[in-house]
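For this depiction, one protein chain was excluded, whereas all remaining protein chains were kept in their positions.
The block that comes next holds chain A.
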Amino acid sequence: MGPCGRGWARCGGPRLPGALWALALGRALPRARCGLWALGGGGPAAQPARGLRGSNPFTRGQEEEWRRRNRTALTYIAAAAVGMVGMSYAAVPLYRLYCQATGLGGTTGAGGGSARIESMEPVQERVVKVTFNADVHASIHWNFRPQQTEIYVVPGETALAFYKAKNPTDKPVIGISTYNVVPFEAGQYFNKIQCFCFEEQRLNPQEEVDMPVFFYIDPEFAEDPKMAKVDLITLSYTFFEAKEGHKLPLPGYQ
């Protein structure tokens, strides 16, 4: 009789032309529907199988075309979304590169260099007072202090200052220091030519040494409107004990 068996008979009259068309096109009979009819459940509420649901074979080709184009558009949109997410991640290092190349963004990182020191002119009108501060970490028992409380410098002129450190213990101690400049915005103009920071310094028992700092304030300090009210800069050094295998975050300096 038919693949549906008894259900085929139930499918009834209205089903017949569809089935005939299906047979004519060589397609599979809509068995799912017949089966559900046979079960008596589902019925019109049953969803047809996914895929070609168009009952009209003339529009089937067009619907396929639409689906294909939808899929292409969806692929493009998804690619654009992923691309935007990737761009937002890539923007950070790219911006940093751009700032370094063009010097914008405020942080004029590698502004030093002996050519600069040689050619810079002191700005005699702006006298800046530099005070010195010395700290030690609790675990290191050095006596560390500056040898002058303050010094008056002008931008564009190199200056020398001294700290003194004494190791009162009976064991050699290796210390390493870092510094801080207050106010923070002035820190970018504060250039150290040579000092004693970021390198391990070893003091033998009961030894006392002088530690010089050779620095200058960049002449552009005088031209920065944000620095117009700044006439006091505080340079603060802190010593830590350098322990074995303890890596301090040094700023890219070997």
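Everything that follows uses one rule, which is that a residue touches a chain if its C-beta (ideal position, glycine included) is under 8 Å from a C-beta of that chain, and two chains touch if they have at least 3 such contacts; residues count from 1.
Please note the rule applied: contacts and distances are computed from a predicted model.
The complex appears with one chain absent; UniProt names that chain "Cytochrome c oxidase assembly protein COX19" among the candidates "Calcineurin like EF-hand protein 1", "Signal peptidase complex catalytic subunit SEC11", "DNA-directed RNA polymerase III subunit RPC6" or "Cytochrome c oxidase assembly protein COX19".
When you scan A:V136, A:V173, A:M211 or A:A242 for touch with the missing chain, the hit is A:M211.
Within the whole complex, the absent chain has one touching residue among A:N70, A:N143 or A:Q194, and that is A:Q194. Interface residues of chain A with the unshown chain, by the touch rule above, are 106-107, 109, 112-114, 117-118, 120, 122, 147-154, 157-160, 162, 178-181, 184, 187, 191-199, 201-204, 207, 209-212, 214, 216, 250-253.
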